[in-house]
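Up next, chain A:
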Amino acid sequence: MAHVGTAAAAARQWPDDRSSNLLEVDRLQLAIDGVPLLSDVSFSCAPGEVVGLVGESGSGKTLTGLSVMGLLPRGAELGGHITFDGTDLVSASAKELRRLRGTRLSMIFQEPRASLHPARPVGKQIVDVVRAHEPDVPAAAARERGVELLAQVGLPSPRRTLNAYTHELSGGMCQRVMIAMALVCRPALLIADEPTTALDVTIQAQIIALLRRLADERGLSVVLISHNLGVVSDLCSRVVTMYCGQVVNDDRTVELLRRPRHPYPSALLRASDVDLDRARDWAGIAGTPANPARPPHGCRFHPRCPFRTDACEAAVPPLEPTASGGMTRCVRHAELDLVGVAA
Partner candidate 1 sequence: DPSGTAGGAPDPAGTVNVVHGSTPNQFDPCGTLNGSELAYMWAVYAPLIRSNPVTGELTPGIATAWETAPDGLSLTLTLRSGLTFQDGTPLDATTAAQSLEQCIALGNQTVPGLEGVTAPDPQTLVFTLSSPSSGLVDLLGSRLGLLASPRAREAEGTAFGSKPVGAGPYQLTEFVPGSSIRLTRWDGYQEAGPPPGKVAAIAVQIITDPSAQVAALTGGQADYGYRLESSAAAALRDVPGVTLSNEIGVAISDLNVDRSQGPLQDVRVRQAISYAIDRTAVAAAANDGLSDVGSVQPYPPGHPYHFDDLNGAYPRDLAKARQLLAEAGYPDGVTLRGVSLDGANFQNNAVLIAQQLAEAGITVNFEAKALPDATKSFYTDHQYDIFSTGMNSGPDWLTIYRRLLATTSSGNAGKVSVPGGDEALAQLNAATTPDQLEAALRNATQVLQDQLPIVPLYFTPYVAAWTDRVAGGPDAFAINGEADFTALGVMSAG
Partner candidate 2 sequence: MAAHESATLAGKPTDPAPPGGGDPEPAVGHGRGRLAAGGLPRFVLRRLLLFVPTAVGAGLLTFLLVKIIPGGPAYAKLGEEATPEAIAVVERQLGLDRPLPEQFFGWLGSALLGDLGMSFQTGQPVINLIVNALPVTIELVVLAILGTIAVAVPIGVYAARRADRPVGRWIRSTSGLGLAVPDFFLALVLISIFSVGLGLLPRLGYPRLTEDPVGNLYHVILPVLPMILGGSAIVIRQVGAAMVDALASDYCRTARAMGLPERVITWQYAFRAALPTVLNVVALLALGQLGVTLVLEKIFVLPGMGSALINGIGVRDYPLILGIVLVYVAIALVVNLVVDIMAGIVDPASRGA
């Protein structure tokens, strides 16, 4: 197995028992056409756990999801390990990956309408998934499973929906169809890449409720990618924060909200907070987002960090365990007393 780079080889201890994890991403590195885009991404997801992956635009959330799925574009070089259910996905063959996709691992995307074929009835697309993995299932039975799932994801008149084209459905309905499609072969892990960003808040709330119910009822593990901390904190028990191609923080949601250990998620939290009393303290983050292709020296967040010291610039901080039981990538995590929102 090829390892790209030598950074981030620091020893790390997992808060939980590693073997119990369904998905384990370990020091994942990714370069496309020689441009490094992910460096040192590590997190895990236990069975039935809903993990949030947040970070600003371009921080590499989608690429992380695609790496797990093995759907990276040509020219991508992966390093590190992705262990899913005991299989290393980095070294898995294309055939192996294809067998896993849809059956054990599924992914849904941000633009629900664009992510379904415009000229194929959505039911057919669901049937396609069933037939691809279980060729023996007769078409009628596959359709029945489709109907069942559409009902489960809360679509009214699922039978009619099965014959509908995407342009006849609203964005929320398309997203539900896509979720149904992703679940039709009962995968263990669902990676949801910003499933609600394109939707209206009321519809967004429906989808979030749906995902939570599926996780609760089916024991489905979910990795929820979002840049909206509100959505993530609503749904996830644990939040992994990425910045510029790295995981910078990984903590239980309650801990994160109560007392973030890293300045970046702390700033994000305050930026997404709506408190009428504190509305006019313009909590933003100074500077511009970092580009993973040309990262700053040392701690990648330091140019925008109000708490930076010389040490921050010197070397890339390792991902270290925190007092709260999470992991963080900040040399000052122990000394800083950052404010949460739920204080």
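Here, contacts are C-beta pairs under 8 Å (C-beta built on N, C-alpha and C of every residue); 3 or more make two chains touch, one makes a residue touch a chain; residues count from 1.
Criterion applied: all candidates are chains of the complex that A comes from, given by their letters.
What you see is a predicted model; the values in this text were computed from it and never measured.
Taking any copy into account, the candidate from 1 or 2 that touches chain A in the complex is 2. Touching candidate 2 in their complex are the following residues of chain A: 69, 71, 74-75, 98-103, 106-109, 111, 114-120, 125, 128-129, 132-133, 151-157, 160-161, 164-170, 173, 178, 181-182, 185, 206, 209-210, 212-213, 216.
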